[in-house]
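Here the complex is missing a single protein chain, while all its other protein chains stay put.
Up next is chain A:
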Amino acid sequence: MRKSHPMRRVVLATAATVSGVVLLLSLKPASDPAAASAAGAAPQQTAAGQESPQGGQQSGAQSAGAAAGTVTGDATQTQYGTVQVRLTVANGKVTKAEAVQAPKGGLSDQKTALAVPRLNQEAVAAQSAQIDAVSGATYTSTGYKKSLQSALDKVKASSGSSSGSSSGSSGSAQAQARTVTGKAVQTQYGTVQVRITVGNGKISKAEAVQAPKGGLSDQKTALAVPRLNQEAVAAGTANIDAVSGATYTSTGYKQSLQSALDQAGG
């Protein structure tokens, strides 16, 4: 029965909501500092798997130009699993860094999702193994740095002579498993390129090296790629279901996957 003040209530609710949202947004750091408190994956990071943003000209193994090539570092064992880094080098510069292997399962998925994209970025920026560890993922960071160092050593050793031949696994992991990158397939929304890790004639891992980006595509990629990766590993062939709502990406993915399988088989 107390007097109600509808207008006052509307104003209060609006002001409280707007200022609450603005406060929350402003409390978030602009760029991932190592001290970021949250241990989660930003949408775009899960989107393209463990992928750094496309740095300049991304050249897949098939379409490799003269000056670009990939070098894979040693597989480094950490307490939580193996870390292995692969670099794309063009004109003696690291244009792209990515983790071919990283700890998986349970919490490790979270940590990997958090740490690897950041380490990839740092590696490209620093052009050396002198990069900051990601807090909360120290073991992964240390393993990453070791593998990165070995990859950089190889780059120095061959100093530009790597002609970007076929698949990138020049590292020590060749005996058990090797990675094969399919051809880059153009779709209406962007390029799709699949890389698979093959061991004992089976696909142990599938990932998208390239996938459509920007705008709506981010969402679609986030939605479709992890599912397609899973399907590819489960099926062991390119006969996998398209993800509804992401038909173009799915089709491109399947084509690239097929080409990777052809190479792996041949």
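Some points to look at:
Basically, contacts are C-beta pairs under 8 Å (C-beta built on N, C-alpha and C of every residue); 3 or more make two chains touch, one makes a residue touch a chain; residues count from 1.
We adopt the following convention: contacts and distances are computed from a predicted model.
Protein name for the hidden chain, per its UniProt entry and selected from "Ubiquinone biosynthesis protein UbiV", "Ferric reductase", "Formate dehydrogenase subunit alpha" or "Sugar ABC transporter ATP-binding protein": "Ferric reductase".
Only one of A:96, A:220 or A:254 touches the chain withheld from this view, namely A:220. By the touch criterion stated above, the residues of chain A touching the omitted chain are 1-2, 9, 13-14, 17, 21, 24-25, 28-33, 36, 38-43, 46, 114, 214-216, 218-220, 222-223, 244-245.
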